[in-house]
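All protein chains but one are shown in place.
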Amino acid sequence: MFQVRFHGRGGQGVVTAAELLASAAFSEGRHAQAFPSFGSERMGAPVMSFCRIDDQPIRTHEPVTEPDALIIQDPTLLHQAELFAGLGRDGYMLVNSTKGFAELGLGDFAKDFHQDRLLVVPASSLALTHLGRPLPGAALLGGFAALTWAVSLDSVLAAINDKFSGPVADGNAEAARAAFGFVRDEREALIREAQIREELSDA
Amino acid sequence: MLKQVEGSRAVAEAVAMCRPQVICAYPITPQTHIVEALSAMVKDETLDAEFLNVESEFAAMSVAIGASAAGARAYTATASQGLLYMSEAVWNAAGLGLPIVMTVANRAIGAPINIWNDHSDAMSQRDAGWLQLYAETNQEALDLHIQAFRIAEELSVPVMVCMDGFLLTHASERVDLPAPSQVDAFLPRYEPRQVLDPDEPVSIGAMVGPEAFTEVRYLAYAQMRQALDVIGAAAADFSTQFGRDSGGLVRPYRTGDAEIVVVALGSVLGTVKDAVDELRADGTRVGVLGINTYRPFPADAVREALGGARHVVVLERALAPGSGGIVTADIRAALDPQPRRISTVIAGLGGRAVTRKSLRALLAKAGELEPLTFLDLDTGLVDRELARMRAARRSGPSPENMLRDLGITASRIG
Partner (left out) sequence: MPYQRIKFYQTGSLAVGNRLLAEDQRSVQSTAGRSNALTCGHRACQGCGEALGARYALDAVHRATGGKMIAVNATGCLEVFSTPFPQTSWQIAWLHSLFGNAPAVASGVAAALKAMGRTDIRVVGQGGDGGTVDIGFACLSGMFERNDDVLYICYDNQAYMNTGVQRSGATPPAARTATTQAVGREPGNRFGQGKNVPLIAMAHEIPYVATATVADLRDLEYKATRAMDFHGARYLHILVPCPLGWGSAPADTIKVARLATESGLFPVFEAETGEVTSSTPIRRRVPVTDYLRIQARYAHLFRPRERTEVIARIQAAADRNIARFGLMPADIPAERTGPPAPAPVTSPSGAGLEGR
């Protein structure tokens, strides 16, 4: 089972993002479950949503307390310690930001994880560019696909086109593609850097 | 057809396929998505029905009563406070013998106001004379509505389909939605046992005094006994026609050789099964019994399923403050005269997550369980409030004091 937890603020499409991810997994013939955190969701209040993906039917309905991946839609939430609760050492994290992890003040935190699994993607800017509105969900999913390969980019695009139509679908799809490329390149760069560092230390 | 949809949506589509003729609704979290979907279907004419936006839940059930008495298939949905507000009409519908189907999106009852899931709402109406069916998954939730209309109309008894609020209603899961033709084949036209017909006028709703009231009520009891068979038959037919097990009376899981059996209702069963599998892997002989039909209470089926288990742990999603467990009492009565050790565990009140971890820890030490336990109780929090209450007469509202104590400003994980 692959478990994802989304963090964002009310109005940013956190619930929709989880549902899109579930829809993407569904299109691959897998079982998926998506649900929100059911808080008092006012605009701007911190909210969470969850998505589980598995090849077996998913029986549990408890919240995701041990996520395999975190998707942070709003970097202003990063000061909350509980945000990272339960994320294992092999976990993934994708933050919607133009700044890197060190710049975000998470340099020390990041040391305990795989460097190529904690990435940022400027999802809001990409959304603004391709969709005309800073709703980062679709872009983040594109980035997520490149980061984790838990779902394919094609599945993400299928989910987007299933949920939306017309220019909104097109814009979201473009943003997702752009984010996918961004994260893929970022990952490859990090992996290469790590390889070079290893070679240097071996030498 | 397989679909990835929110539970509410799945239920709305299933209900629509049952061809309700009158849908009346008053909004309350977390049922709103169901009635919103149905209202859209009526408005754009994909569903041919009358949809009434009523002024209260009491009005909702009352409109359903009028519609059903006039011979139409009637449906409504509610939860929590709404169910209580319509309580008089809920009892009235059962007493009148009207086969209304209602979704209860299980939610806690206030005060304190709480919009999250537990079973206190449906439990408060357990003696109203309605059938109560509990769904474990979104698939079962949609399936149960299809079965509910048939069961209700066959018996002339109203049916409540209970599905956990948020956990099922707002969860997007993969479901198999039947084709309308399948539903039509399973669910015949509504043929009322009694109906308001100017050509054959009858008076429905007379006052009944001491001379006949007992007999009228006995009939209701007898119908509940009969319901056990009708529910079983409907589930069997459903299985044949739709190719999957849904509903029925009880659903045992790894109870065959179990020493300990956990009994529960609703979506928590999924989490319990995960915990049971882990415990089994560690060698603990534990199983779980899902109660699919709570009213009528399937005593025989429960007794049979609990077999030789020496310890029954009843996981309750509601609390009777004056006595403890609610379902426990039914279990105890069913097992009589072969009593077992029964432990009541009150869990998940007001939407507190019931986790695999907590269940594992609890069941690993099942031998030490008290007769009544509150899972994951923050005893410190309680003790501090009790101390405040002892220290001053005007200690203030307890819920607010405890929230302040916790420093709660946003929902927390788990």
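Order of writing sets the chain letters: A and B. Residues in each chain are counted from 1.
Everything that follows uses one rule, which is that a residue touches a chain if its C-beta (ideal position, glycine included) is under 8 Å from a C-beta of that chain, and two chains touch if they have at least 3 such contacts.
In this text the structure is predicted, and so the values were computed from the model without any measurement.
The shown chains contacted by the absent chain are B, with contact judged over the whole complex. Among B:53, B:214 or B:323, only B:53 touches the chain that is left out of the view.
The chain omitted from view is touched by exactly one of B:12, B:74 or B:342, namely B:74. Within the full complex, the residue among B:89, B:141 or B:366 touching the omitted chain is B:89. Residue B:197 is the one among B:197, B:300 or B:400 that touches the chain missing from this view.
Contact between chain B and the absent chain runs through residues 21-22, 24, 48-50, 52-56, 58-59, 62-72, 74, 88-89, 92, 96, 196-198, 200-209, 211-212.
Keep in mind that, in the parts below, only the chains that are shown with their structure count from here on.
Centre-to-centre, using mean CA coordinates, chain A is 35 Å away from chain B.
Those residues of chain B lying in contact with chain A across their complex are 2, 4, 6, 30, 115-116, 164, 166-168, 170-174, 267-271, 273-274, 351, 353-357, 410-414. If you check the complex, the residues on chain A that touch chain B are 5, 18-19, 22-23, 26, 31-40, 45-46, 48, 58-63, 65, 82, 85-86.
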